[in-house]
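Missing here: one protein chain of the complex. Every other protein chain is in place.
We call the chains A and B, going by the order they appear; numbering starts again at 1 in every chain.
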Amino acid sequence: MSAQTILSIATRGRGFTEITDEVAHVVRGSGVRVGLCNVFVRHTSCSLTITENADPAVRRDLETLAARWAPDGDPAYRHADEGDDDMAAHGRSVLSGVSLQVPVGDGRLLLGTWQGVYLWEHRHAGHTRQVVVTVIG
Amino acid sequence: MSAQTILSIATRGRGFTEITDEVAHVVRGSGVRVGLCNVFVRHTSCSLTITENADPAVRRDLETLAARWAPDGDPAYRHADEGDDDMAAHGRSVLSGVSLQVPVGDGRLLLGTWQGVYLWEHRHAGHTRQVVVTVIG
Partner (left out) sequence: MSAQTILSIATRGRGFTEITDEVAHVVRGSGVRVGLCNVFVRHTSCSLTITENADPAVRRDLETLAARWAPDGDPAYRHADEGDDDMAAHGRSVLSGVSLQVPVGDGRLLLGTWQGVYLWEHRHAGHTRQVVVTVIG
């Protein structure tokens, strides 16, 4: 049994957009009781991550760390066609990843209490991002 | 065909706990011959990783690197409710990831000779961590 949906998620520039509810909705509609849910973003300048869903300061601090992992406008970059945030976005996307899996049990996502699923936009400008949700079991 | 088990793994504070045998045991019991095994940790201050299982110095050096990737007690952090290691743990968890997949072939994990599956605790204190193992095929 499997189900697949492509979500369009509008971001408002660099930062986190929680998509836990949207993903959970696809899982409920799939009829899968035990299996896996894959979430995949079809771009290379944003990423997906699971992190704490309570204190928003966690996400602000993740941006602080990401600015060290792959800074904007680094003079060592050769790829800067789309601006200072172009290569920084690709670097962060590689580190955080564009694909994640959450187990499904009893027909729902088996996330921990404090875990949320986030689309992490790494470009300064807002974009509409395609997110593929696939459930198999 | 699918199987799912939730393991409780007690960590002894920051560091690596190998769980390859526990995961392999679930795979053997599943009856799946060809498929995928997902391992997922239901927390945001630890992570899962696959790394070398031979020289323990590799894991010590990974801690050395992680202390640069997301240092304890960084003055830039705003989130420090649970101490100096709180935000460092979230940052490391995002980098290493909370979900991993290993292919199953001929009824067993298709890990390479030198690959081990590790639960990586990022908090200083030991915790009991819930690890969901799902096998589908």
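Of note:
Criterion: contacts are C-beta pairs under 8 Å (C-beta built on N, C-alpha and C of every residue); 3 or more make two chains touch, one makes a residue touch a chain.
As the structure is a computational prediction, the values presented were derived from the model and not from experiment.
Not every partner is drawn; the one left out touches subunit A at residues 2, 4, 36, 38, 40, 42-44, 69-70, 76-79, 81, 87, 90-91, 93-95, 97-99, 101, 130, 132, 134, 136.
Within the complete assembly, residues 34-36, 49-52, 55, 57-58, 60-62, 64-65, 69, 95-97, 100-105, 110-115, 136-137 of subunit B touch the chain that is not shown.
The working rule: only the chains that are shown with their structure count from here on.
Rounded to a whole number, the gap between the C-alpha centres of subunit A and subunit B is 20 angstrom.
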